[in-house]
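Every protein chain but one is kept in place in this view of the complex.
On to chain A.
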């Protein structure tokens, strides 16, 4: 498998747009050609080669090495192949991605995986606000694929989420699963205040009692839900925290948000 590596030469003074660098868009291009791809740095247009050391052959895999959190839109719109990021990513990581794997070993900025439609986004560190959310002004967020976050998420994780799965091993900020339309959001840690705010449908599963839920959520009692076993198997393919499914007690289900459709569910073990 051919690999292209891009190493950031020095810390950036401005944010840059990395969306031109996906395996599909670079396919068949020479290193020297890639080095001439224009990048806007503030109000100046530079060539990619001025900012990055480029090595290897463009193919299935791209490795981005950086010590900057100002690389925005890495893997935006990617539809196949692998991008590995050694370091941090800026905002809009994997925005609208449709396929392939986007693997980050550092922290991601806000709106990671927003409007995602397919593929795997795996983040070893923390993520900012609006994980799996929507592009500004759009009415639907993530619509497919899987996001796996090892660290903590900021506020509004899964905002306007429509389909797909988000697995969060750490904690979430406030308004987790806000305005969620459908899909599955799994939080192994603690969720913040107003969890499930304006949730229409969809499922949020969390191990701990949320810090607070809107008043328009109602306790639906303890539930024996067979689908959790199946979901556990699916989750196990990505991570080992599905052991929570093996708990002896059934989870408690809360339904809401009645200010909207009220068909969303929050499951937790209290």
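Please note the rule applied: a contact is a pair of C-beta atoms (placed from the backbone, for glycine too) under 8 Å apart; a residue touches a chain by one contact, two chains touch by 3 or more; residues count from 1.
One rule holds in what follows: contacts and distances are computed from a predicted model.
Asks: Leaving aside the chains on screen, match the unshown one to its UniProt name from "Formylmethanofuran dehydrogenase subunit A", "Response regulator", "Membrane protein" or "Peptide ABC transporter permease".
Replies: Missing chain, UniProt protein name: "Formylmethanofuran dehydrogenase subunit A".
Asks: Tell me which of A:10, A:32 or A:136 is the one touching the absent chain.
Replies: Of all options in A:10, A:32 or A:136, contact with the hidden chain holds for A:136.
Asks: Footprint of the hidden chain on chain A, which residues?
Replies: Spelled out for chain A, the touching residues are 135-139.
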